Every structure is written in structure tokens, then in C-alpha cells.
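One structure follows; several queries about it will come next.
All protein chains of the complex are present and in place, except for one that has been dropped.
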Amino acid sequence: MIVKEPISTPGAPNETFVINIGPQHPATHGVLRVKMTMDGEYIVRAEPVCGYIHRMQEKMGENRTYAQFLPNTSRIDYLSAMTYTHGFVGAVERAAKLQVPPRAEYIRVITSELNRISSHLVWWGAFLLDLGGFTPLLYAFDDREKILDLLEGITGSRLTYSYYRIGGLYNDVDDDFIKGTRAFVAQMRPRLRMYRSLVTENIIFRKRLIGIGPISKEMCRKYGATGPVIRGSGVPYDVRRVEPYSVYPEFDFIIPTFEEGDSMARYLVRMEEIAQCLRIIEQALDKLPSGPVMAEKVPRVLKLPAGDYCYAVEAARGRFAVRIVSDNKEIPYRVKLRTPSLSNLSLFEEASQGMLLPDALALMGSLDLVIPDIDR
Amino acid sequence: MKNSLKELVTGFNSLVIGMKITLGQFFKPTVTVHYPHESLKMPKRFRGHIELVRDPTTGKAVCFACKLCERACPSDCIIVEGAKLDGAKKRSVTQYMLDFTKCSLCGSCVEACRDGAIRFSREFNLASTNKEDYIMDLFKRLQDEAKANPEPQAKAAAASPAPPNAVPKAESAQPVSPPQSKN
Partner (left out) sequence: MTQAIANLLKLLATEPYRLLLFLVCMLAFVGLNAAYLVWVERKGAGRFQRRPGPTEVGPAGLLQPVADAVKLMSKQLIVPAGADTTLFRVAPLLMMSPALMSLAVIPWGQGLAARNINVGLLMIFAFGSINVMAIMLGGWSSRNKYAIISAARVVSQNVAYEIPMLLVVITMIMVTGTMNLSEIVQQQAGGFWHWNLFRVWLNPLMPVTFLIFFICMLAETNRAPFDMTEAESELVAGAYTEYAGMGFGVFFMAEYANILLGCALGTALFLGGWQSPFGVLSGVIWFLLKMYFLVFSVVWIRWTFPRTQFYGLLNLSWKILIPVSLFTLVLSSAMMKLFHA
């Protein structure tokens, strides 16, 4: 139910009041403050105020060498840490013209896709928690636990991996990882079917999401929204197809796109993406070459030639791009991190006008924001 | 009219199916581990705080304070000092302090060390109410451990992860159990 003009009785004074969806959310969005000017139940203006978790990542990039900045990349968006490390490492490799061995590339793809699945599972559980269904969160975390155990077996960490290195990987995967990943893919597909019948086809859930929070293509383009937000509005924009990187061109996967642009479309895009990730992982496991996992001759002290280098990856939330400006020292001159959540959030103010408050919060949940990603 | 009736029927059906699924999950075993009554074993490559490695032949620390780890650390948590003891050919380490309050477990130090003198421990039970417990004197810990087990432990050497870039063997001391299909 969306009304563009706030309903007012003729002759009544137009009173609005401001409520604060404060920096501390019960839901797992993070520390975001939204100042909402409300007219009764309808939102007149929703102004997001970010900056509560600004950790100066880009400034730290100016004070650390390339190898020392690597742990920071995992912590920008901790839910898809591998893909962010991939972005940074790819930028440095592109600048230093390092040739990453194919085995390392394939393992990077496998681990990035596993990370994408785990990020989407967290989003799914938290979104449903916002809507009032408490149980699917636990089911999602059960599946996610398996992914985390797999990744812990090769990297040693469960959330902030710091696994990729400039020129390859920290260490190679073992047979247990490969067997475990195949087993995981085999058991995840029936779970996705269970999620579909438990949640996606549930009438209460559908009533909450269909038609809520429509975002048009033009609005996405205006604010630079990427990822499932723009794919749910009908534009098949995916960095893995548009600016191919790593070995993604060798895999056969579709980009799920839905036309409607409402919250249900964005939800379905992410659920389909999980299925596509499983396909990519299977293909990568089948094609995994043997060989070293680290490039030869990676200088211990890395100095990039002077210039401007950019690398973009498709993270779970959208297009993450790293831009490094170097002046031929071992410490970069500038590291710019283009994060997807900031662009996705910026369309919230326009998209939520005239909506009811709970619907606006469902819209915010469907945008899949991770606040440290906004503030860096 | 017909549409809304159809929606009513499919909607009700979806609710019944949802309830059936949760009832199925009700009768399945729990998937949680009842910590602290039960605990999990950490995998081989688990990243606990670092510890110094003892040379299996001499029983002393492998580290000779080249300070590569100190330089590689992004958070400035390592302080290494070394000195040449009388009668020794090489330097040996005399002080190794790790400020674990700043450590992010990135692994740059372990990777930077060319001689395999530090490795990750598997400590995860590190809760304390005292900040000083986290300023770890790793050299002192190594000496205490050497006093407790005077003979060099071959077990510890086998348990340490292979240095990076080496060709790996299938390490199956703690296999990652393939997830059973819990449906």
C-alpha cells in the first residue's frame, strides 16, 4: 500500500513529527541512524545519517604497505570478506603485472562464491528476522556453519579470512576441502528447496513483499545502485559479465534478473544467486588445475609503478571497486574503496517517500545494507 | 472473485506446508554444541595467537631476531630483540613480545618468517579480566615449555602447518567432516 501524498483531512493542520530509528537497531543492520519525518504512519522524509562506524580505512591505506593493508580489506564488509580482498589484491596484481597461477585463480573463485553464499544466507536470516519470522535465521546459520567450517579448514579464520595474497594464495587447499565442498553443494540444493517452500511461497511473506518498495531502473542508475538492487529492477548488470575478471569467463552461469523492481524481486534475485553460486563452485571444482598457488618472483617489498589502477569485483552487495594511486613508493598515495552499500543506501531517501514505516523498513532490509561498508 | 478464492486456497496451502516443514525440524536432533559442557577441536590450520617454534635438534628457539615479522606486521604488535650469545655463531632471540590486543590474526608475520620460527597456536579459550594477560611474552613461554618438556617434541613439529608455498600433503589430522544431509 503506497500513497504518494500523505493523507490529510481538509482543514486539519499538517503536523509532522520526527522519530529516530537510532544508531542501535534490534535488527542486524549495524549502526545506521535514520531520521524520519512522519505524518502519522506515513513517511514524509527519511534521512539516513551514517558515519557512526567510520574507521578511516582509506586513510589507513595511505599509511601501510600493500601487504600490510590486506587484513583491512577483509574488514570493510565482513560478510563478503573474500571478495573484497580479491578486489584489492587484483588491483595490486594488475598494477604490478603479476601473473597469478591458474590454480590460485580457481581457488579464489571457489572461495569467493562460498563467501557469497554465506553472505546471502546471513541476509536472508536477518531479513526474515526483521519481518518477524525467527526460525529461518537459525536454519540459515546452520548451513552457513558448514561453509565456515570448510573455510576454517583451509584458512584458519571464520569471518575475516585474509587468505589471498598479492600474487596468489596464502596456502593451498587440501583434499578435505574439496570433498567437503562437494558434499556441501550436494546438501545445499535440497535446503534451498526447503527454503522456497517454507518462506518464498508463504502467503504471509509474499503479502509483506510483493509490491512493496518499487525501485525503478532510472532511480538505480541515478544513484549508482548495483548488485541485487539493480538486478531486481530489470537491468542485468553484473561485474562478472560486464567487466570480466579472474577466470569467471570460463564458467557457465546466468545472471538472475527480475523486472518488477519490488522487494520480492530483490529477494528472488538473491535466492537465485545462491543457486548460481553452487553451479559455479561445481564447475570450478571439476576444472581445478594443479600447480603452484603463488606467483613466482613476488617482491618482498612491493613498489607499484606510478599511476592510477582500478579493479572491480562483484561482491555480494554490488560492485566493489578499488582504485590505487601510486607514486612509486611502497606505500600507496591513495586507496579509494568504492563500496556498494553507500550507493544502495542513497536511494532509500527517495524510494521511501510516502511509504508506511514497516514497509520502509522491509525495503531497507531488502537493500541488504552492511553499515561498515557504508562508512568504511 | 475467482482469483481471490484461488489465492486463498494456495495461501492456506502454503501455510500448511510451512508448518509441516517446521514440525519435521522439531523432531530432528539439535545441531548445536553445548559449550562449555562440550567443545570442538580446532582444525589444523586454526589461527590462534602465534607462538615460537623450538628446533627439534637443539631444543632452542629457531628465531634469531631478524625482525622480518616485526616489519611485516600491520598493527605493530611484535617487539623482537636478539643478541649474539657468547660462543654462538648466530644471533638468537632474547625478547619476543606480542601485543595481542592489537593483533588481527592476519598471518603476515608467519608468512614473512623465512625460517618457520613462528607458527599459529590453537588457543581459542583466551578470556581474561586482565589486560596484561594479553601482552604475551612468547620467549618466556617458550623457555617455560622447554623446562617442562626438556626433550624436543617431534609432535609439535609435525603439527605445525606447512610453510606457505610448499607442496601440501593431504593433512588429515583433523578432517573437516563432510556435512550429513540434514533435511
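Should a chain be cited, it is by its letter among A and B, assigned in written order, with residues numbered from 1 in that chain.
As a working rule, contacts are C-beta pairs under 8 Å (C-beta built on N, C-alpha and C of every residue); 3 or more make two chains touch, one makes a residue touch a chain.
Quantities reported herein were computed from a predicted structural model and do not represent experimental measurements.
Engineer: Using the document's definition of touch, tell me which of A:130, A:176 or A:272 contacts the absent chain.
Structural biologist: Of the candidates A:130, A:176 or A:272, A:130 is in touch with the missing chain.
Engineer: Among A:74, A:112 or A:202, which residue is in touch with the absent chain?
Structural biologist: Residue touching the chain left out of view: A:202.
Engineer: Tell me, which residues in chain A touch the chain that this view leaves out?
Structural biologist: For chain A, the residues touching the absent chain are 1, 17, 19, 21, 25-27, 128, 130-135, 138-139, 142, 198, 202, 204-205, 207-208, 356-359, 361.
Engineer: So that we can see where the missing chain sits, which residues of chain B does it touch?
Structural biologist: Looking at chain B, the ones touching the missing chain are residues 8, 15, 18-19, 21-23, 25-26, 28-32, 34.
Keep this in mind: only the chains that are shown with their structure count from here on.
Engineer: With centres defined as the mean C-alpha position, give me the chain A-chain B separation in Å.
Structural biologist: 26
Engineer: Over in the complex, which chain B residues touch chain A? Could you list them?
Structural biologist: Spelled out, the residues of chain B in touch with chain A are 7, 10-12, 14-15, 17-18, 21-22, 25, 31, 43-47, 72-74, 104-108, 111-112, 120, 161-162, 164-165, 167-168, 170-172, 174-183.
Engineer: Within the complex, which stretch of chain A touches chain B?
Structural biologist: Chain A reaches chain B through residues 64, 67-72, 75, 135, 139, 142, 145-146, 149-150, 152-157, 160, 162, 165, 170-172, 174-177, 179-180, 183-184, 186-187, 190-191, 194, 197-199, 201-204, 292-294, 300.
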